[in-house]
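One chain of protein is taken out of this complex; the other chains stay put.
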Amino acid sequence: MKNLKIPIIIVNYKTYSEATGKKAVKLSKIADEVSMETGVNVGVAPQFTDIASIAGTVSIPVFAQHVDPIVPGSSTGHVLLESVKEAGAVGTLINHSERQLRLCDIEAIVSKTRESGMVSVVCTNNAAVSAAVAALKPDIVSLEPPELIGTGIPVSKAKPEVVTETVALVKHVNPDVVMLCGAGITKGEDVTAAFKLGTKGVLVASGVVKAKDPRKVLMEFAEAINESV
Amino acid sequence: MKNLKIPIIIVNYKTYSEATGKKAVKLSKIADEVSMETGVNVGVAPQFTDIASIAGTVSIPVFAQHVDPIVPGSSTGHVLLESVKEAGAVGTLINHSERQLRLCDIEAIVSKTRESGMVSVVCTNNAAVSAAVAALKPDIVSLEPPELIGTGIPVSKAKPEVVTETVALVKHVNPDVVMLCGAGITKGEDVTAAFKLGTKGVLVASGVVKAKDPRKVLMEFAEAINESV
Amino acid sequence: MKNLKIPIIIVNYKTYSEATGKKAVKLSKIADEVSMETGVNVGVAPQFTDIASIAGTVSIPVFAQHVDPIVPGSSTGHVLLESVKEAGAVGTLINHSERQLRLCDIEAIVSKTRESGMVSVVCTNNAAVSAAVAALKPDIVSLEPPELIGTGIPVSKAKPEVVTETVALVKHVNPDVVMLCGAGITKGEDVTAAFKLGTKGVLVASGVVKAKDPRKVLMEFAEAINESV
Partner (left out) sequence: MKNLKIPIIIVNYKTYSEATGKKAVKLSKIADEVSMETGVNVGVAPQFTDIASIAGTVSIPVFAQHVDPIVPGSSTGHVLLESVKEAGAVGTLINHSERQLRLCDIEAIVSKTRESGMVSVVCTNNAAVSAAVAALKPDIVSLEPPELIGTGIPVSKAKPEVVTETVALVKHVNPDVVMLCGAGITKGEDVTAAFKLGTKGVLVASGVVKAKDPRKVLMEFAEAINESV
């Protein structure tokens, strides 16, 4: 897929103070170093304003957190795929549980992302929604049960049957889709558990961004991946 | 008001191809030069991804096109005021006709902008809405009848009575608010007409961004202001 | 105002099971009886599907909970003012905290309600928003701090200074507006307190709908009004 190395850890910076502006660049350098040291692909999804400075500083893949289903023109205050691409993003999160979209818009954005040669990472809240998204042919689907986000209770341990069911349903609809999972991931063993359930990586946020030592956590995640594959 | 020099011309880059990425930086340099040559304040409102590079290049005020009513935290895909401020924006458009907001959100964003020492420019579609916004104590209200946006038919000539009524209503509710107007502004005489109706500047988009010679148009606008004040 | 007798108690049925379908009709009969017995005006705001059967059964004013800013035509799934009027509603709630609207839409709906000879009841979340709404010339503004809704902690006792400030700001912008307040109202003394702060009635929901004896609560509210005026 567009040279995006799988497995992958994607770190969502959300709108955390700890990952805004200069702090976002600093955290991205750490992610870059972990990726180089371990050989595991680590992507980051910063705020729109920080994409250019981060993409200009590190060599790991940078994702937007969202783009709007628009073409260039009169869309004041919206986010144009072309703008995040020119800023250096290689892909985008779509439909994150904190920014859920209309089905017609998810379809339009996935199509536009594909045509632009960028990577689409569509977030989903349950197995049925994941199967629906798989029919849209995105590159990656990331299951994140909203009730676990930010809790520290890992989806891969708290709801293993949901991950397993999702992986099976998605594969049935579209075997080309790469599955990730997220929500509550804070330890290497959560990543290991996610792999055992059939995913190819994790989408994490507070578990890394708000950690006392983000480097240590990312190293633990990357090593868990190296031991799993 | 926070050292923002009035009168002002604000150029909204929308999501125009002609004002995305490197082209946005180039256009901003032209605006900067016109401002220095004429002494008239010219602000620009680029896309989120371009704020940092423009603010790092020019000395004119840079505005965001929109911010969301959020605090730092778990708001993936949303636009944090703190992020556009750190990127170098001095203020933000709010409630543009292409990004209209709930009243409660306009109030929250205007308040947050004020507390952050930034400039709020709230766009409105008619006189009654302008009066309502004035009660929220923003710095600037910009009247833009949606039916004229992008038409080349200037609000200041096509609907002078609407501008006059709006200026009067806004002044009645809150005399501290600076009034701008926009929609269809393409010539110096449109700017002159806007001033005669009681506004202190214009909010323009395609009239500058899509002009064959943006510098020439901006010069014409700035000179019209210098002759009006 | 359009023959709507003030003071008034408006009971919002929300989407409570206790006030859906036949139960909504039954509760409306109780409200009708209390109104006749006490001489205090009591309005009800049922779900859209129940407006016709209630308006055909009782003689008290019936309000819609919301209408959309549309004209007759192609708006599948939206709520047309004309449809709730033909069903028997005399007015509508607008911008309830559970259905907050864009400012441009509030203005359009208030205008349309006025032109239709119906009563507009715009809900607001704080003093600044109330002042903004007053500029739109609605008939009634009802302050409901969202953090108190459904708590049983009455706005009139927990935040008297907010009610007082709101009444003053609204009166300054538009002295013709009738002020109500709501959130946490469960006892007659809460209604009495609301009157002392300058309101002309209350907007209530769970305090009546979920009461063990709605008639008793409504009687207590009505008597508090009779003692206050």
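Note that the chains are named A, B and C in the order they appear, and that numbering of residues resets to 1 at the start of each chain.
FYI, a contact is a pair of C-beta atoms (placed from the backbone, for glycine too) under 8 Å apart; a residue touches a chain by one contact, two chains touch by 3 or more.
Keep in mind the model is a prediction, meaning the values are calculated, not measured.
Enquirer: Give me the visible chains that the unshown chain touches, in label order.
Expert: A, C
Enquirer: Tell me which residue among C:93, C:106 or C:185 touches the hidden chain in the full complex.
Expert: Reading the full complex, the residue touching the unseen chain is C:93.
Enquirer: Which of A:31, A:133 or A:149 sits in contact with the chain that's absent?
Expert: Only one listed residue reaches the unshown chain, and that is A:133.
Enquirer: Among C:4, C:52 or C:153, exactly one should touch the missing chain; which is it?
Expert: C:52
Enquirer: Quick one: which of C:9, C:149, C:167 or C:225 touches the chain that's been left out?
Expert: In the full complex, the listed residue that touches the missing chain is C:149.
Enquirer: Of A:4, A:25, A:158 or A:173, which one is in contact with the hidden chain?
Expert: Of the listed residues, the one touching the omitted chain is A:173.
Enquirer: Since one chain isn't shown, list which residues of subunit A touch it in the complete complex.
Expert: Answer for subunit A: residues 95, 100-104, 106-107, 111, 125-126, 128-129, 131-137, 169, 173 touch the chain left out.
Enquirer: List the subunit C residues touching the unshown chain?
Expert: Touch set of subunit C with respect to the missing chain: 12, 14-17, 20-22, 45, 47-53, 65-66, 70, 72-80, 82-84, 86-87, 93, 96-99, 149-150, 205-206.
Criterion: only the chains that are shown with their structure count from here on.
Enquirer: Whole-Å distance, subunit A centre to subunit B centre, using C-alpha means?
Expert: Computed from C-alpha means, the inter-chain centre distance equals 34 Å.
Enquirer: For subunit A and subunit C, what's the span in angstrom between their mean Cα positions?
Expert: Each chain reduced to its C-alpha mean, subunit A and subunit C end up 45 Å apart.
Enquirer: For subunit A, what residues touch not just one other chain but two or more?
Expert: none
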